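Apart from one protein chain that is not included, each protein chain of the complex appears where it belongs.
Moving on to chain A:
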Amino acid sequence: MKKRLLLLVLLGNVPSAKAEPAMDHQHHNMADMSAEDMEAMEEPKHPAATPKPHQHPVDAEPEPHQHGVDVAPEPHQHGVDAAPEQHQHGVDAVPEQHQHDVGVAAGLHQHTGHTAANDRPPKDARDPDAYSDGYDFGPGIAHSHKEEHPLAALLVDRLEGLGTGSQSLMTYDWQAWYGKTADRVVIRAEGNIDAGQFTEARNEALWGHALTPFWDTQMGIRYDAGAGPERSWATFGLQGFTPYWLYVEATAYIGEQGRVAFRIENEYDLLITQRLILQPRIEANFYSQDDAGRGISSGLSDFESGLRLRYEIRREFAPYIGVEWSTVPTVNHIDSRTDTTRWVAGVHFWF
C-alpha cells in the first residue's frame, strides 16, 4: 500500500543522495539476484542427521525423566563439512575482537552507520545455515507460526466521476493480489466507463515477485477492451517505491504486430494531517505505433496529471476531490492535441 510521508524531493534538493556513496539506489542492479539464487543459498547443505520426532499421545502421562535420553537428537556428523568455508566464519568470527569502545575510534569516522538494502553481499558474508551443523527439523515441525499463510487484498486507488461540463464519465483504477510476501498473483485494471460503456479498459494479470526490499517485478499479460479493436500484450513491470517514498508503476508491453508500449504512473502521498492527504499523481503512456482504431498515436500517447485531496475516514476508506489535467495528442500528429481539465470526485478504498 502506499506510504504517506512528507515529500522532500519537491522541497529540498535531495542533498544526501549524492553525499552518500555507500547508499546504492540502483535497484535494478539486483535484477540478477533472483529468488532462485536466494533459495539456493538458503538450501541446507546436507539434509542429514535429523533428530527423531517425539510423539506425544494426548492425555497420556508424559515421562519427563526420560527426556534428554530418548529424544536427544543424534550427534551431528556434519559439523565440519556442513557449510564449507562460511561455517568457519559464522562460528569463529568475532571472538577476540570484542571491540565495544566504539566512540573511541577517532579518525575512522565514516558516515555510513547503516546500509540501505540492495547491494550485493560481500564475499565473506555469513552463511545463515551454518549454525545448523546439518541438523534439520525432522518431520515433527508444525508450529502454527511456521508457515506463512497467503493473504488477499483489493485496493481501489481511484473510483471517480469526472465532470467536464458537457459530458461525464467514470474512471476506475484498482489492483488486487493474492499470495505471500515474496510472490503473489496481481490483477490490475484501469479504465473509463461512459454512459454504461467501457470506452477504455486495460486489464492485467501478473505474477508479482519481491525483487528488492522496495521493488516488485510484475510479469504477465495485458488485455485491452473497450472502444476499438481489442489488443493483447505481454507485460514486464516494476512496482515499488523510490527513496523519498515516490510510488512508481513502470511497465513495458510487447503486443501483436510488433507493437511496443510503455506506461508509467507515479503517486505521492503528502500528509497534511494524519488523515487529510494530498496526492499528486501522473500517468503517461507511450506507444511505438499509431493505433487509429483505439485513438492512439505513437510516441507520448497520453499524459495525465492530477491532484487529489482525500480524507481517511478509516485507513481503508477515503473519499476525495481533485482536479486532473490530461493531454491526448491527436492521432497521426495532425499538429493538434486535446487538453482537458476535469474536476473529479471519488473514493479510495481497500480491504
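The rule is short, and it goes like this: a contact is a pair of C-beta atoms (placed from the backbone, for glycine too) under 8 Å apart; a residue touches a chain by one contact, two chains touch by 3 or more; residues count from 1.
Operating definition for what follows: contacts and distances are computed from a predicted model.
Choose one: "Glutamyl-tRNA(Gln) amidotransferase subunit A", "Succinate dehydrogenase", "Cell division ATP-binding protein FtsE" or "Copper resistance system multicopper oxidase". The correct choice is the protein name in UniProt for the chain not shown.
UniProt protein name of the non-displayed chain: "Copper resistance system multicopper oxidase".
For a quick check of understanding: of A:Ala201, A:Leu270, A:Ala284 or A:Leu307, which residue touches the chain that isn't displayed?
Per the contact definition at the top, the residue touching the missing chain is A:Leu270.
Which listed residue (A:Pro213, A:Pro229 or A:Gly293) would be found touching the missing chain in the intact complex?
Considering all chains, including the one not shown, the answer is A:Pro213.
Residues of chain A in contact with the chain that isn't shown?
Touching the chain left out of view, chain A contributes residues 1, 3-6, 8, 11-12, 14-17, 20, 23, 33, 38-39, 41-42, 44, 51, 54-56, 58-62, 64, 67-68, 71-76, 79, 86, 89-95, 97-105, 108-122, 124-129, 131-133, 135-137, 140-148, 151, 153, 155, 181-182, 210-214, 241, 243-245, 270-275, 278, 315, 350.
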